[in-house]
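First comes the structure, then the notes that go with it.
Every protein chain except one is present and positioned as in the full complex.
Letters A and B mark the chains in the order given here, with residues in each chain numbered from 1 onward.
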Amino acid sequence: MRETRWLPYALLLPATAFLLAFFLLPFIEVALNAFTPKGGGPFSLNHFRTMIGDWKFGPAVRNTFVLTLIIVPLQTILALALANLVMKVQRRADVLLYILTIPLGISDLAAGLIWLAIFEQTGYLNSILSGLGVIPGPQTILSYQNMWVLFAAVILAEVWRATAIMLVILVAGMGLIPREYYEAAEVFGASAWKRFLRITLPLLKPSLQTALILRTILAFEVFAIVAALAGTNLQVLMGETYAWQFDFQDNGVASAYALLILAISVGFTVLLLWALRDRTGVRA
Amino acid sequence: MKAMSLRNPVIRRNGNFLIGTAVVTACLWVLVPLYFLAVNALSSPKAVIGFPKPAVPQFNLESVHFFATYEGVATALLNSVLVAGLTMVLAIGLGAPAGYALARFDFPGKSAFRLVVLMTRAFPLPLLALPLTVLYIRTGLDDTALGLAFVHTTLALPFSILITASLFLSIPVELEEAAWTLGCTRIGAFRHIVLPLAVPGIAASAVFAFVTSWNEVFAAAVLTVQHRTLTAFLLQSLDVSPLPLKFAGAAALVLPTLIFLFAVRKYLFSLWGIANR
């Protein structure tokens, strides 16, 4: 009908206008704020100097990268294994999938607090260990003296919470691989592991790409889980951003941090897009 | 031939056993921490701080009571509901029409729009709260539910658009065409044919938008001061809040989303998976 010419644009207009106002413009402003010194004036790198000069900057960058580079690969492997499991299960696969994706609905703050209940001084880990006679009494696990414990706790909590994000994408991707491919491979003598390596993984590349990009970007935003488990003892980029904005009321430095996080996210996205690009033109 | 190995009953039984163990382990891995939370939330404050934790927990509503009556909690809960509700309405109101346009029409700029929508997920969206604080102060939106809802909508909108697009794609256009030949206008066909079929999916993505907003921490903490949401409240009181409060608060964060997501789980799997291509 005639209105097909203008109707799609009319339908897109509200969403586009909204994204323009609340996405594009604010991000441009972040950039502006990062480079505008306090009290106005021309382009300046003051905020960045302050940011880098702060003693917490180095640890924040280091910690965020370490966390991301450990958590994401770990979760990818776990998600692949779980996705495989879900595909193999014959009955009640939907129940299994629901249980495994429960963490999707859980706020990262809540997840942090959940694992706090386990790691806390009077928490479940201590209770179980003391009950088994491994330790004499309640130990302070989450103290700044045990940095690697703090890391482990955060990694554990993050893996628990966010693997589901990758799982859902991978399960959907696996569902698209026709069974005939596996059957043919089986007939030609491929073992289960070989089938996974030669059929599943390659055909899963688009989904893997999406899952990795999504998860990596979210990983650099890690914030509330660290706050819940380690408070100010473990610095991460997002945490510093929050501190500068809210505690120190310094929008400029906070924006500098924001720009840094942005740059890292975009950088990794481009890297992952390039590394996992479709070289053969084959689509599942 | 190796293929015959799957027919071997011994290997099959072992395989099934392995799968069974894996399934049980995976489920326990997810459910046990939640169980601990539930126990903590439903114990007396003394038990929460006490050590060691009893093997068989004593259920007690004192912590819940403590939480509910703690200063600021009730309003925080209300604020969370308000912001999440606004986000839900905005995300669907803006997203569903866009999703319909993407599903039904081919037009210049379609792939560009799609790309922009996908690209928004490459950005750490909570950071948007930073520049918006200044803007909000000027426009009187600071520390308001609506202001925060706008940020959360930006978070939820891309999903809302893509999910509703794949939802509408799953409803054959022939159904609308048939309605047009039987006397319907475009709007009439949408109302009589598409909407009834789309309602479950739209409800699912509305719930998703609600949950996204409910769970969000960073922007809520930055943008709300007097009218804090539950997440902001819990975050900012981490230093001073007693343990029972923390755990009851976490339970309050978790419970609604569990219920909601269970109710719409059928649609979320199919829609989310497809939307992420």
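Everything that follows uses one rule, which is that contacts are C-beta pairs under 8 Å (C-beta built on N, C-alpha and C of every residue); 3 or more make two chains touch, one makes a residue touch a chain.
Basically, contacts and distances are computed from a predicted model.
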- prompt: UniProt names the one chain left off this complex as which of "PadR family transcriptional regulator", "Formate dehydrogenase iron-sulfur subunit", "Cytochrome bc1 complex cytochrome c subunit" or "ABC transporter ATP-binding protein"?
  reply: "ABC transporter ATP-binding protein"
Field: Candidate in contact with the missing chain, chosen from B:15, B:85, B:188 or B:242
entry: B:188
Statement: Even though one chain is not shown, chain B touches it at residues 172, 174-175, 177-185, 188, 192-193, 196-197
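Here, only the chains that are shown with their structure count from here on.
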Message: Under the stated contact criterion, what part of chain A meets chain B in this complex?
response: 1, 3-4, 7-9, 11-12, 14-16, 18-19, 22-23, 26-27, 29-30, 32-33, 82, 85, 88-89, 94, 96-110, 113-118, 120-124, 126-127, 130-131, 138, 160, 168-169, 171-173, 175, 186-187, 189-191, 206-207, 210-211, 213-214, 217, 220-221, 223-224, 227-228, 231, 238, 241-242, 245-246, 251, 254-255, 258, 261-262, 265-266, 269
Message: Quick check on the complex: what are the chain B residues that touch chain A?
response: 1-3, 6, 19, 22-23, 26-27, 29-31, 33-34, 36-37, 40, 48-53, 55, 90, 93-95, 97-98, 100-101, 104-105, 107, 109-110, 113, 116-117, 120-128, 130-135, 150-151, 153-154, 157, 161, 180, 186, 211, 214-218, 221-222, 231, 234-235, 238-239, 243, 246-247, 249-250, 253-254, 257-258, 260-262, 265, 269, 272-274, 276-277
